[in-house]
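With one protein chain removed, the remaining protein chains of the complex are shown where they sit.
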Amino acid sequence: MKRIVGIVLVGLGIASVLAAGSLSITGAGATFPYPMYSKWFDVYHKENPTVEINYQSIGSGGGIKQITEGTVDFGATDGPMNDDQLKTFQDKHGCAVLHFPTVLGAVVPTYNLPGVTASLNFTPQALAGIYLGKVTKWNDPLIAGANQGTSLPADDIIVVHRAESSGTTYVWTDFLSKVSEEWKTQVGKATAVKWPVGLGGQGNEGVTGTVKNTPDSIGYVELIYAESNKIPYGNVGNAAGVFVKASLAGVTAAAAGAAKAMPDDFRVSITNAPGKEAYPISSFTWLLIPARISDAAKRDALKNFLSWMLADGQNYAEALSYARLPKEVVAKEKKALAQIQ
Amino acid sequence: MTRRLRWRKFVSAFMLSMTGVCAVVAVSVLFLILGYLIVHGGASVSWNFFTKLPAPVGEPGGGMANAIVGSAKLLMLAMLVGVPIGFLGAIYLAEFSGTATAFIVRYAADLLNGVPSIVIGIFAYSLAVLPFKHFSTFAGGFALGLMMIPITLRSTEEFLRSVPVSLREGAMALGASKWKTIVTVIVPSAYRGILTTILLAFARVAGETAPLLFTALGNRFWSPGWGQPTASLPVAIYNYAISPYEDWHRQAWAAGLVLLGLILVVNIVARGVLARGISVSRS
Partner (left out) sequence: MATTTTTVPGAGPLAGSRSFLSRLRDGDEIARLGTFLFAASVVLITILLVYELWQGSALPRHQFGFSFFRTSVWDPVFDQFGALPFIYGTLVTSALALLIAVPLGVGAAIFLAELAPLRVSDTLEFFIDLLAAIPSVIYGLLGIFIVVPLMRRVIQPQLKHYLGFLPLFQGPAFGLGFLTAGVVLAIMIIPYIISVSREILLSVPRDQREAALALGATRWESTWKVVVPFARSGIFGSVFLALARALGETMAVTMVIGNTPVISASLLSPGDSIASVIASQFKEATGELYTQSLIELGLVLFLLTFILNGLARIMIVVTSKRGTGLGQA
């Protein structure tokens, strides 16, 4: 017994010593960019072996909460922090928290309608109606009107949404709040809301799986999940009245307007963006970084990572179905790096 | 034989065999679980699993070396917290304490034992994460240690009390102080039971997940020292199982097999070998 304990102790000692030479940074938050971040932190670690950035995808709400509590070095979120949350952070830490956009993504309405092979068109009003529980049948005029020529069943719509707090939900509800006054006042936008109707699936995969296995259902997921699971997703009517299928080009087009008029704090919503090609349910995703980091080594490492992410890092985005940042935004962020002190 | 008697005999035979079926069903669950884990996990346990760090999300390959070391560190801390308090507390209860104090301590321990593990997680988060501003191995080990205390305390006390009075009196009669008697006579004669208790408490917390969610968090890399978040096997199983990636599902099975293997081996050693002939209370 003693010998075993001894061996374990020695082993752990070695493990600790081996790892002690490196700098460990902890971040947590959004699940939507998790594949991207995980790839980045892995490549970055290979290029800079002394820096380990540990990212835990606990959800956007978690990113905001833990950075505010100060239990992580940086947070990540798909929905920017609101003014109250910024103020709470300021009061607690005596400094601001900065938003750094990293990539862009799209959320798509995905459905399972046996017998319907055409790609369906959804007007914003139809989506809001379905999720408010007002549009309950697939052949409702609101849906059928945008899909002339497709015969839709008279079956009940089974609504699926995310069960836990999620950035995907934020983007989805942000879009619905913009297009429907009723949604805005009744439900609102947040990472977790009180759903008027529907069933919860855990994570993007849970929603995907539920839709896949449930005839007559509709859900919303991150683009990459619909693509990799080969389930149909609909075209969504944008602000210009054009039905657009989600694509990286559509997301980039949605960001174009915001890119030119990006506010200094980078908190911007690009859902329902103007422009004919713009895909309306698109979003930036952000890293949350305190403006003051007292540990100099950590500060430098984070700044170095951000510079790398804005340059080389962007090249990894498209392979993982994320849209890279517009040039204007990259330039602006590079300047903003100086705010981290 | 009357018809009624025949009927009663039939009912008796039928119901008794049903109880047999119940027992067989209950026990076969164990073998079903083991079977599934061996089939699904066995194929995925490889050298890489034990030596490599996790691959980036969605990419195949990688292993859980950091989670295995992380679990070992967490459990070591848990023992450092749980065993001294449980063991020395039990000595106080069995040897020194008055009835009232003993009642209060025992009551507190039973209460602590019944606390759901997720509530222990909340407690450890507010006690060991928030004040230090960091998720850490330390906080995770503390949470697991809390869970070990009541199990160790209550069973150790029982084993100490079951040491025959004659042994104590013999030692005291030879002029040994009470403290000497405890160290040289009572503890040694109860050591098998105490060791069993500690091993079982260890096995119990080795698979605990809920208290680690908000304390040890997780880590993609090695966790240096004790002040950083760390990966652990149970949390890795949870995260990988609910993820959308096939390769991670396979690794979750593998991790499940490794974790369950460890827990069952410790249990078998404790119950089957060490505890042979002494009655072990279940915790």
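Some points to look at:
In order of appearance the chains are A and B, and numbering begins at 1 in each one.
Quick note on the criterion: contacts are C-beta pairs under 8 Å (C-beta built on N, C-alpha and C of every residue); 3 or more make two chains touch, one makes a residue touch a chain.
Not measured: the values here are computed from a predicted model.
Considering the whole complex, the residue from A:M36, A:V187, A:V236 or A:A317 that touches the absent chain is A:V187.
Only one of A:I64, A:L113, A:A317 or A:I340 touches the absent chain when the whole complex is considered: A:I64.
Remark: the omitted chain is touched by one listed residue; of B:V45, B:I91 or B:A231 this is B:I91.
Although one chain is not displayed, chain A still touches it through residues 58-66, 68, 85, 158, 163-165, 187-194, 199-202, 206, 210, 213-214, 217. Seen from chain B, the chain kept out of the figure touches residues 8-9, 11-13, 15-16, 18-23, 25-27, 29-30, 33, 36-37, 40, 84-85, 88-98, 101, 104-106, 108-119, 121-123, 125-127, 146, 149-150, 153-155, 157-158, 161-163, 165, 168-169, 172, 177-180, 182, 200, 203-204, 206-210, 213-214, 234, 237-238, 241-242, 249, 252-253, 256, 259-260, 263-264, 267-268, 271-272, 279, 281-283.
In this text, only the chains that are shown with their structure count from here on.
Rounded to whole angstrom, the centroid-to-centroid distance between chain A and chain B, based on C-alpha atoms, equals 38 Å. Residue ranges of chain A in contact with chain B, taken from their complex: 1, 8-9, 11-12, 15-16, 18-20, 22, 24, 26, 28, 34-35, 38-39, 41-42, 45, 52, 54-56, 69-72, 202-206, 208, 225, 320.
Interface residues of chain B, counted against chain A in their complex, comprise 55-59, 69, 72-73, 76, 129-130, 133-135, 195, 217-225, 228-229, 242-244.
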